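Omission of a single protein chain aside, the complex is shown with its protein chains in their original locations.
For chain A:
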Amino acid sequence: MMIEPNWQIARKRHTLENRARIIQQIRAFFIRHDFLEVETPHRIPANAPELNIDAVPAADWFLQTSPELCMKRLLAAGFERLFQICHCWRAGERSNTHLPEYSMLEWYRSHCDYRQLMADCEALLTELKPDHRIFRQGQTIDLTPPWPRLTVADAFLQFSSMPLATALATDEFDSVMAFEIEPNLPKDRPLFLFEYPVEHASLARKKISSPAVAERFELYIGGLELANAFSELTDPVEQQQRFTMEEMQRRKLGKTPYPTPEPFIKELATLPPSAGIALGIDRLIMLLCDKNNIDDVVSFSPEQL
């Protein structure tokens, strides 16, 4: 019956060529800025236990949901600037902007906080787009730094139908974020949404001047949530408490219990003040290649296998 090559794969050639070129540019950017590229194991005994992230089991271990823990153990061992481009797996995540197996770019710096990572994002994107312009879905996005910043508290004041405190108390934080805030964020400029409630940042450091919020930000460009970053929590005792809290909530919801990443917690004691960020490469390619569906920027979607 088939008399020609599979067109749903063949048609991706142009985008896949662009993708390869963009990833080479990303790599060159970090190498030039003196970051060490590392590879860490994809199959690990324990991920960071997080309430809303489900890992894919692999024999008696798990596929990584992020290379975060190994990256931070390297920082704790004295490496100062690291990056990694790798695959991550998150069970059950599938949409036009989600793949259960996807490509992640993570980079980490010691002796700085999350504000430095905002500057890194600005530098990376303006290097990929030297004319500071992205055309996406008929909209021009102006990348000229510095990019606008909005606290989560202010976003709730501007866009939410209920106060932040109410949303947290009634477990409506995520639905307000998804249906009232995210769709209304400006599309003509990138945006850093920052200072998340501590309960929504289990591995991030609390802000010293206002400990109800954590030093975490999300980068949005053109309606896509592109990257999540924070100043790292470096206190092993507090980290253990936060993991225990996440685990308790997982159990309460009847989710699979996860083991605690013991060596990570132990070695946090030697982690200098640091900051790290995870950026979804597939979404970045969607943004730069003006694609609306994540399937269009990877060689195979799960349904095509």
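By our rule, a residue touches a chain if its C-beta (ideal position, glycine included) is under 8 Å from a C-beta of that chain, and two chains touch if they have at least 3 such contacts; residues count from 1.
By definition in this document, contacts and distances are computed from a predicted model.
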I want to check something: the complex is missing a chain, and I'd like its UniProt protein name from "3-oxoadipate CoA-transferase subunit A", "Elongation factor P", "ABC-type xenobiotic transporter" or "L-serine dehydratase".
"Elongation factor P"
Touching residue (missing chain; options A:4, A:34 or A:188)
A:4
Of the listed residues A:59, A:208, A:253 or A:305, which contacts the missing chain in the full complex?
A:253
Touch with the omitted chain, as defined above, among A:178, A:237 or A:269
A:178
Going by the touch rule given at the top, which residues of chain A touch the chain that is not shown?
1-4, 7-8, 10-15, 50-53, 92-95, 98, 173-175, 177-179, 182, 196, 200-202, 218, 225, 228, 253-254
